[in-house]
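All protein chains but one are shown at their positions in the complex.
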Amino acid sequence: MIRIHCPFCGERDHSEFAYGGDGSVVYPALDASAEAWHDAVFLRENIRGLQVETWQHVNGCRQWLRVERSTVTHEITSVQACHPGVATVLESEQ
Amino acid sequence: MSATRLSQGGRIDRSCELAFQWDGKGLSGYDGDTLASALLANNEWVVARSFKYHRPRGVMSAGVEEGGALVTLGSGAHRDANVRATTQPLFSGLEAFGQNAWPNVRTDLGEVNSLFGRFFAAGFYYKTFMGVPPLEWGRGTWLWMQYEKVIRRAAGMGRASREPDPDHYEHANAFCDVLVVGGGPAGLAAAQVAAEAGLDVMLVEQDSKLGGDTLNHPAAADADRLAAISALETLGCRVLTHTTAFGLYDGGVAGLLERVTDHQSIPSVHQPRQRFWTVRAKHTVLASGALERGMAFGNNDRPGVMTVNAARAYMQRYGVRVGDKLVLSTNNDSVYAAASEFAKSGAEVCVLDARARVEPAVTEFAEASGVRVEFNTAPYTAHGRSPVSGLTTARADRDGWALGDRMECDALLVSGGWSPVVNLLSHRQVKSVWDASLACFLPADTDEPLSLAGSAAGVWNTEDCVRSGEAAGARAAQALGRSAPTVSAPAPGGWATPIKAVYEVRVPGKSEKCFVDPQHDVSTEDVRLAHREGYVSVEHMKRYTTLGMATDQGKVGNIIGLALMAEALGREIPEVGTTTFRPPYTPVALGALRGRHVGAHFRPLRVTPLHQWNLDHGATMTMAGLWHRPWYFARAGEGISEAYVREATTVRESVGLVDVTSLGKIAIQGPDATELLNRVYTNPFAKLAIGKARYGIMLRDDGLVMDDGTTWRLGEHDYFMTTTTAHAAKVMVFLEELLQTRWTDLKVHLTSVSEQWAGVAVAGPCSREVLEEALADPSVVSNEALPFMGVVETRFKGDIPVRIARISFSGERAFEAYVPSDYAPSMMDLLWPAAEARGGCLYGLEALGALRIEKGHVTGAELDGRVTIDDAGLGKMASKNKHFIGSALAKRPELEREGRAQLVGIFPVDKSKRFNAGSLLTDGTVGDGHGEGWITGVTHSPALGHWIGLGFIKGGASAWHGKRAVATDPVRAEDVDVEIVSPHMYDPNGERMHG
Amino acid sequence: MAELATRRSALDGHVPADHIGEPGAVGVNLAVTREVQLWQVAAWPDTVDAVAKAVGSVTGAQAPGPRLAISGPNAVALRVEPLKWWILNAEPPTVASEQGAVVDLSHARTQVTLSGPAAADCLMRHLPLDLREESFPVGSVASTAFHHVGVTLWRNDAGIAVFLPRGFALSLWQLLLETAAQFGARAQID
Partner (left out) sequence: MSSFECTDMTRYSAWSVFKNGLTGQRNWGRAWRDPEPKPQYDIVIVGGGLHGLATAYYLAKNHGQKRIAVLEKGWLGGGNAGRNTTIVRSNYFMPGNRAFYEHSLTLWEELSHELNYNVMFSQRAHISLLHSPAARDAAARRYNTMRLSGSDGELWDLPTLKAAVPHLNYAEDARFPIIGAAVQRRAGTARHDAVAWGYARAADQLGVDIIQNCEVTGVQRDGDNVSRLQTSRGDIAAGKVGFAVAGHTSRLWQMAGLGNLPIESHKLQAFVSEPLKPLLDQVVVFGVGGAHFYISQSDKGGMVFGGDLDWYKSYAQRGNLPIVQDVAEAATSILPCLGRVRLLRHWSGVMDMSMDGSAFICKTPLSNLYLNAGWNYGGFKASPASGWYFADLIANDRPDPVIAHFDLKRFERGVVIDERGAGPDPKLHG
């Protein structure tokens, strides 16, 4: 069990969360080219080591989180809310 | 020549005699016995047969490492195969049976296999059984499968019941600061120090009692053990016995198996049989002990050959001395205390020490007790069958071993050294480190919050183990920010004389069957054969010989195998490798792992607020994802076919009511709600008026269709979206992802209100009248007040709030009405009498399907994740004037190619014929086998009076005009000529729903 | 139907009247709340303070921070998400859409309150949360997974209240009753 420190809920089992995917992907604007969309949707760096990824605390506070985690040891080094406004609110309240 | 139950000593309760059955024979033991100790006390030496050669097997250990005494427990649905007799507590009425033998373990005809043992070397089955012998003529797999039937019957150990397991199990969660695995001296000390530092400590012990190896010492030494236990009690430490920490996982999480009732004669029906704990600990102390291993010598698998410490356990803990004449074979100091205890109890004891000499202090005490010691000596082969009656020794000489003398004995006790239990560390993929001076793998350092203590860390003496435990407890406390006295951990080891590495006793020019893995009948020669054939990496050796793959996962045999391979390769043990132990440490019943999530509770059932109401009104349910939904409402004499045709007909003729609660519902609120919808739907949403609903399609990022539904505008910044039942959760998550990760500037809140609102569709020409009768103000649903796609928030009679949209899935005049869930039955009690009075009906999913197929409306059967919006015939809903999710990638060439399969309607040419969903559409030829299209749904159309279908076919209906198409269905052996038509098979202009 | 319609809980008809399981003392009491009143009030990141004030004005106490509930003289507020509160047993405040959003969830959750000496143990058989008094004292709020279903918990003076999504409530209730049997249990609805 990976334990994820949710910035709102505290440390929880990863089974409460849903894995999103590679958090470094920047999705292009809706009017961007098919090539730009192809790269964002289909291509992955597939890092072996520390990667930024998204998880949603789907059975918790429902926040999408940006998690830095090793894909080898599963160790997590940082977690924050993806939404910058939410991240700010949580920082001010912790 | 027999084992003796001593009249005193041990930790059994002689006042509590327990009757049990062994292979149909009534025997008795005492409270505190294991099945193994009770069998030994009754002189039952042969308790099992080996996997391959069916050699007789007896008790070889007193613990979880047991490779011999595997038995079947219980009968009927309670039958439990491959139970270790050595860890099964005895209880009154226990029934046990020998397994893998016929007619029984004492006389097993399978033993004939032993005669052919020379042909059954490791991996022989890879070389034959392919075809007709002797040269494997033939083709295909048929012959192998005939051989395989015989092989499968011979393989396997015990026989599992085929009846459903009648017991129940449960999960439990726990949190603690420190989890201590193992309740021996080190574990008890670690727990005490950590608890004294103010930490929340949990200690788990697989045995029924705390104390670890001290339970195998004379009972007089019990004072320390009892003091340690009571200290933990005082400190409030949580202690679980009968509980195995079976696996260590990420994040400091351990899996434990608590055997709640396995040791009870008549358990409470309310207690689970076993409990699977998931423990999250901030720090874990592994004080999991060490296992004594044997040596490979001739017939070392015979009943009566066991480890020294096992024999000590049987005497000191269970009051059973395994023989009057005992030969102990050792290469280390650990056996001498036991030897003197055996001698003092009246046995004749001889120790064969493989070493040339030892420190006098080691043997002094034993010799004073009458123990005879011979140095430079080891067993060459055991004699006798069951149990052993003697042995021939080997004497160490310059080149290795030479044949020695013959000796008599009742039991041959062996100590080939000790292996720390590093299995849980191995679960963390920490490789252990070979220590040549101690002849064992020691735990390596790790960054994880783990400490090793006691003999698990290679510390051999009890006093040192206690200190090692204290040091680990203190380390845990300090790591968690508590103050604790600093205790220096003792170095590994502790024997006065070094161990002599002896793994195999082999005399040049002689060969005996010597076992490395007794459970799988892997011999020393098998390991050497693997070497000759090039299967030399540790993993290849393991897989080729099956060494270490039996139910003990090679807890004691692996090291001997590694040593033999190292010798064959002329390398050191660490160069051959270490094996990775996988969880679980000891096998865990699947029942425990599933807990209560089985049968009807395999997945939670989701029901609508109308569930009971529907059942009360005759619904037959079907599943839709996790939901139960009404399938059809049969009246007397009707089956599903009659019922749905009647229901669909009634909807077209008068009115029907259907529970649509399971649709996903999302409240979309905020100043940017409109913008969000306009970006995610393919069609324009920017100008939807308040009080209006619109049908919308969403694509995935890759441009294929994700979902459809309607969205109602309730206010300037307030929308109510419905999704399909199947994709409700997925759509919600996707929208949340968009708002929280991609479009964080949009001010929109999403709330799932699926559970808040119960919905019913009222469909049919009389639908308005039915609603009018139920509404407080009937005028709100007039054609003028509520035109097609209009939305109104109003009240039913009885002051029930309701939101109504005039939308239609059936093609009839229809409304969807949603009320807060707790009011759903009341709503139906208003609507149903009004519908019934007009000859209306309740309808279910089957009729819903019939109605939508007639109209060519798509559902999940069509929107299967591989179709474009054009394929589904909805291309006109993709706006050309805006960009939306999926719009970029929807334009990829293959997705816009001419001639793609398009949504069509399907009629049989002969209108009396039916055809099946799942049929392929062909042009009458086999072609490339993929057909020209496929059929997604069929129904008997009440409106058209014949079977119709929806499906996809290359080029769509226009390309097939006047051409022959066949609905071909080889798996149901039906071919039907069909006509390809427009998917809008009924009322194509939609006149019926607008009136 | 001239009279007012009545609300029907998801667990109506599924609450056994007799002692459940192990005879003797009652380890767990399970009480179903028949009529839940629950409003969700949401803020935007830059209006959290203003909405907190509005929530406070309804409950008569300060709006709770993350993972907490605060009972005021008029009502209770639970902080369930970074930008969301639940208000129990009161009408919600008026919040303009520039400030936030309000939505009624009164019928979306079924409330079951567990009390008695084994209440936390019983719940921890299913929930991966540390519910022992010292880790989850009165006033604590948490959301977690109960057999793959998202649920919200709140410890108050009466026990541990669990808010179950209505459609799953019956299924999860059955699991709770099965588990509670080993402790000896009573159930009630009111």
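Before moving on, here are some points about what is shown:
Labels for the chains are A, B and C, by order of writing; each one numbers its residues from 1.
One rule holds in what follows: contacts are C-beta pairs under 8 Å (C-beta built on N, C-alpha and C of every residue); 3 or more make two chains touch, one makes a residue touch a chain.
On a predicted model such as this, the values are computed, not experimentally measured, just so you know.
The chain not displayed here makes contact, within the full complex, with A, B. Note that of B:623, B:686, B:776 or B:909, the residue touching the chain absent from this view is B:623. Touching the missing chain, out of B:106, B:325 or B:597, is residue B:597. Only one of the listed residues, B:571, B:866 or B:911, touches the absent chain: B:866. In the full complex, the hidden chain is touched by subunit A at residues 1-2, 13-15, 18-19, 21-22, 34-35, 38-39, 41-46, 48, 51, 53, 55, 71-74.
Here is the rule we go by: only the chains that are shown with their structure count from here on.
Averaged C-alpha coordinates give centres for subunit B and subunit C that are 32 Å from one another.
The residues of subunit C that reach two or more other chains are 44, 83, 128, 148-149, listed in rising order.
Contacts with at least two other chains are made by residues 13, 58, 62-63, 81, 83, 85-86 of subunit A.
Against subunit B, the residues of subunit C that register as touching in their complex are 1-10, 13, 21-22, 35, 40, 42, 44, 83-84, 97-98, 100-101, 103-109, 121, 124-130, 132, 135, 147-149, 165-168, 170-172, 174-175, 178-179, 181-182.
Across the complex, subunit C is touched by residues 168, 170-175, 268, 270-272, 278, 596-597, 601, 603-609, 612, 627, 661, 667, 669-671, 716-718, 747, 749, 751, 753-758, 796-800, 820-827, 829-830 of subunit B. Of all residues in subunit C, those touching subunit A in their complex are 44-46, 48, 65-67, 80-83, 128, 142-145, 148-151.
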